[in-house]
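Yeah, one chain of the complex is gone here, protein chain that is, but the others are all in their spots.
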Amino acid sequence: MYTEKVMDHFSNPRNVGDIKDADGVGEVGNAKCGDIMRIYLKVDNNDVITDVKFKTFGCGAAIATSSMVTEMVKGKKLDEALEISNQAVAEALGGLPPAKMHCSNLAADALHEAIKDYITKKGK
Amino acid sequence: MYTEKVMDHFSNPRNVGDIKDADGVGEVGNAKCGDIMRIYLKVDNNDVITDVKFKTFGCGAAIATSSMVTEMVKGKKLDEALEISNQAVAEALGGLPPAKMHCSNLAADALHEAIKDYITKKGK
Amino acid sequence: MKRIYFDHSATTPVDKNVATSVLEYMTDKFGNASSIHSFGREARRAVEESREKVAALIGATPNEIFFTSGGTEGDNLAIKGVAFANRKKGNHIITSAIEHHAVLHTCDYLEKHGFQITYLPVDEYGMIRLEDLKNAVTDKTILISIMFANNEVGTIQPVKEIGAFAKERGIYFHTDAVQAAGNYPIDVKADNIDLLTMSGHKFYAPKGIGALYIRRGVRIESIQHGGAHERNLRAGTENVPGIVGLGLASEIAKNEMNNRVERISKLRDKIISEVSSNIPHTKLNGHPKLRLPGNVNFSFLYLEGESLLLNLDMKGIGASSGSACTSGSLDPSHVLLAMGLTHEVAHGSLRISLGHDNTEEEVDYFLEVLPEIIDRLRAMSPLYGESAELKPANPCSNCHVH
Partner (left out) sequence: MKRIYFDHSATTPVDKNVATSVLEYMTDKFGNASSIHSFGREARRAVEESREKVAALIGATPNEIFFTSGGTEGDNLAIKGVAFANRKKGNHIITSAIEHHAVLHTCDYLEKHGFQITYLPVDEYGMIRLEDLKNAVTDKTILISIMFANNEVGTIQPVKEIGAFAKERGIYFHTDAVQAAGNYPIDVKADNIDLLTMSGHKFYAPKGIGALYIRRGVRIESIQHGGAHERNLRAGTENVPGIVGLGLASEIAKNEMNNRVERISKLRDKIISEVSSNIPHTKLNGHPKLRLPGNVNFSFLYLEGESLLLNLDMKGIGASSGSACTSGSLDPSHVLLAMGLTHEVAHGSLRISLGHDNTEEEVDYFLEVLPEIIDRLRAMSPLYGESAELKPANPCSNCHVH
């Protein structure tokens, strides 16, 4: 059901954890649905994402997309990061089962929330 | 489905054939139903059945019951023969499948018709 | 005693390779195809590969194949499923008088639930007439269900013409291809078939598995409720070993189709010609040309089918008959009667249905023993020969109790 790439990210998720003094934190989903994703960001003065971590409660797809999105944004500028869509994350993983496209594929949304949080905090 | 005894009478039917100068002939059934049995009798002066033959168009049960009834009546007096029922023939064969009890178990009826025919011919 | 099986229309032995695969999926690879662990994924993969093979056999795409428990369920699902889902469009269904009971009794059921059924008659060869079909259509007609090939007499219906007509009129066309599928070439797209029933055990796959082809877009509802299996159309844990068997049997059938059809037809034609010329008072039932490769059906006058079968069985030969005695009812085959045979002639029918596992030696042995048996039964028959004039004193009146 899952692609090899999904299973790779699921079994060896990249960038799991939290960042204590994160510049931005974003969370989407809810436990009722069975999927929550939280993304922590460190952003430097040039708006480049220097570090990113995630914590996820959810199924295989939820964990794999979270892991994938952290790989995709590390070192990216914020405006580039904002262009990453859930669809793009799924594609980077070689696709997801149809049933998983909806609720478990929210990692990009979590990223966008984290960026919003950063922007808000920075008072821009 | 059939007992061994039925299969024995079916595969080696006793008294098949006709009697050219029969004293009585009886036939029951019809081809539409798939079963016709005809019994030929020779009867001596003491009302004893000295010879009996049958011809039957029909299924395994029809042939076996015809054969059985001829065995049962040979050497019997007419009044004894009249007491043989279809049920008795079926029992003598160790039973018949329920579906066969109705249409294919008419050999005793054919016998009774043959006796009637004999009595009518004799002008009694 | 060597046994000879000439009853492939009743059921077939499972192909050895198919049986081996079925065994593997009962024991080593026994997972439930809905489980997400490796046992389940292995089963799921096998199910989807089988779906492709079944689709390939009849020219369908895999997502048009739905697995069922056999031909009867397929016919029930196709006809009831389409009837109830399209009730708003109309309540009229056209079928034929010679369908299998799985179709006829399903139609009886629908009649009790407000549907109207037209049963097309057939000609002396068991063939429907397109004119009759065209005349039967009304603006309430939602479904035409005509079998591909008849199970008793083997007659192959003008499926392509029916399909073209149904398409033109926007009416769904279902065909019960239980006898044809796997044994005769079928192309659902070329023939414009909307639904097609098949059953594994008629072409060397196991009993208890079948498939219904449903052309993409056909409006249908499920008749068995439960889990979300088969894209919500057919609830129930997938019979993975059966499905694997059906898939492999389909693949083999496709690869061997031409060979088998040719070989079996030859045996069939030999039986038909030898019996026709050597045994008097016989009648070939079914179409002389347009018939299933393996089907031979004769009526032997003046004798009754069951006793013929039992005699053949004593010689080791398994065959079947349309006699009432073997039909489980008191009337002989509705198919033979619909073709205009009298009860008498129908009672004396014999069906030989050949498979690819039959040999010429078997056929020769049959041709050798058959005449003796027929002579013997006729000699025993009050309808045959000089004594045939007598009339029964007591025309059995119990017989027609239904």
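Per-chain numbering from 1; labels A, B and C assigned in written order.
Going forward, contacts are C-beta pairs under 8 Å (C-beta built on N, C-alpha and C of every residue); 3 or more make two chains touch, one makes a residue touch a chain.
Predicted model, so just to flag it, every value in this text is computed and none were measured.
The residue touching the chain not shown here, chosen from C:121, C:227, C:280 or C:385, is C:227. Shown as candidates are A:52, A:81 or A:106; the residue that touches the absent chain is A:106.
Checked against the hidden chain, the listed residues C:46, C:117 or C:240 yield one contact partner: C:240.
One chain is missing from the display, and on chain C it is touched by residues 3, 5, 7, 10-14, 16, 19, 22-23, 26-28, 30-32, 34-40, 69-73, 75-76, 100-102, 105-106, 108-109, 199, 201, 206-209, 223-228, 235-242, 306, 309-310, 312-313, 316-320, 326, 328-329. Touching residues on chain A toward the chain that is not drawn are 7, 10-11, 13, 16, 18, 25-38, 55-60, 62-63, 99-100, 102-104, 106, 109, 113, 116-117.
What we mean here is this: only the chains that are shown with their structure count from here on.
Across all inter-chain contacts, the pair with the most C-beta pairs is B-C. The centroid of the Cα atoms in chain A and the matching centroid in chain C are 57 Å apart. Between the CA-based centres of chain A and chain B the separation comes to 92 Å, rounded to the whole angstrom.
For this pair, chain B with chain C, the centres built from the Cα atoms lie 39 Å apart.
Across the assembly, chain C contributes no residue in contact with two or more other chains.
The multi-chain contact residues of chain A, meaning those touching 2 or more other chains, do not exist; every residue touches at most one other chain.
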